[in-house]
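Sharing a structure, written as structure tokens. Questions coming.
So, chain A:
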Amino acid sequence: MSQNAYLPKLGRIAAIKEEVAGARAIKTFRIEFVNGDGFEHDCGQCAMISVFGKGESMISIASAPHVKDYKQFSIMRTGRVTTALHDLNVGDVVGVRGPYGNKFPVKDWKGKNLIFIGGGCGLAPIWPVVQTAVNERRQFGNITVFYGGRSSRDIMYRNELEKLKGDVDVHLSIDAQEEGWDGYCGFVPANVMTKAPKADNAIAITCGPPIMIKYVIQNLKELGFEDDMIYTTIENKMKCGIGKCGRCNVGKDYVCVNGPVYSWAALKDLPQEY
Partner candidate 1 sequence: MIDVAALKAHAKSLLEKGSVRAVIGYRKSTAGLLAEPATIADADATDDLIFDPTCVQNLALYLVNDKKERVHSRSDDKRPIAVVAKGCDSRAITVLLQEKHFPRESVHVIGVSCEGTGVVDARKLAKKLDGKKALSVNFDGSEAFSITTEDGAQSIPAAEVMAERCLECRSAHPTLSDMTFGEAKSERALHAPFQAVKHKMKDEQDNRWAFWARQFDRCLRCYACRSVCPMCYCEECVVDSINFAVLPDTTADEKADRIKWIERSPARSETAMYHMVRAIHLAGRCVDCAECERVCPVNIPLRLLNTRLEMEAFETFEYNPGSDMNAPTLTSSFRDTDPNSFIR
Partner candidate 2 sequence: MANAVETAKDETGFEPKIVAFLCKWCSSAGSDLAGVSRLQYPSNAVPITIMCSGSMSPMFVLSAFNKGADGVLVSGCHPGDCHYLKGNFFARRKIYLVQKLLQFVGLENDRFRMSWVSAAEGVKFAGVVDEFVKDIKKLGPQTRLKAKR
């Protein structure tokens, strides 16, 4: 097919995993391209997923770039398209176009300590970085993951996180006390403070609800992290993915092209319209 950026490639759903149930349900979809189509991506990039008759949604690619056989997406059911996606079954075919956006400069981080701080479904956009770092474990220093959900049922990638233990310091938390929970209870930024990771030679990568990000950044700065040592991703409504439809425009940036990955140093200067 042509170079038409609006035309999706087709992908078959190879597996569906229910991460979180309930009102804010999240499912992870493993999608394999059909017809020999496909594209490569970088950590932090996203793709537009189409359910024909319903529309398109921009979703972060949650699998690591080195995984070539499929792409993985973790999608929260929130509206028309995402509900339609949640209604699909293994074997169904959807449209996928991308990759869109910039990337986490993972290559520049070789040799550094990586600290991941995620909340809720905000783990998905930074998960490829975690995967990449673990895959090239020796290239990096200490890897620490802070992750929290509202309750133990809201913890996504539970098994994967368990498997990481050993290679990686994993600190899980839930917002409120629950029976049988032996991890931290409280909000993620507070958990970060109690463990107080060192800022030396470190990069902090965070994603989650805006209010969480706000406190995480505050706390990180208290711990001595400089603005350019903190990375996050932002979301804005998107339609085209190629900087034309105008929707995700913030200041001079189009989030779909110039984002979604920002260092706090860069984000600070952007108008707060995200």
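The rule is short, and it goes like this: a contact is a pair of C-beta atoms (placed from the backbone, for glycine too) under 8 Å apart; a residue touches a chain by one contact, two chains touch by 3 or more; residues count from 1.
Here is how the candidates were picked: all candidates are chains of the complex that A comes from, given by their letters.
These numbers were taken from a predicted model, which means no experiment stands behind them.
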Number, please: which of 1 or 2 touches chain A in the complex?
-> 1
So, in the complex, the side of chain A touching candidate 1 is made of residues 23, 25, 77-80, 82-84
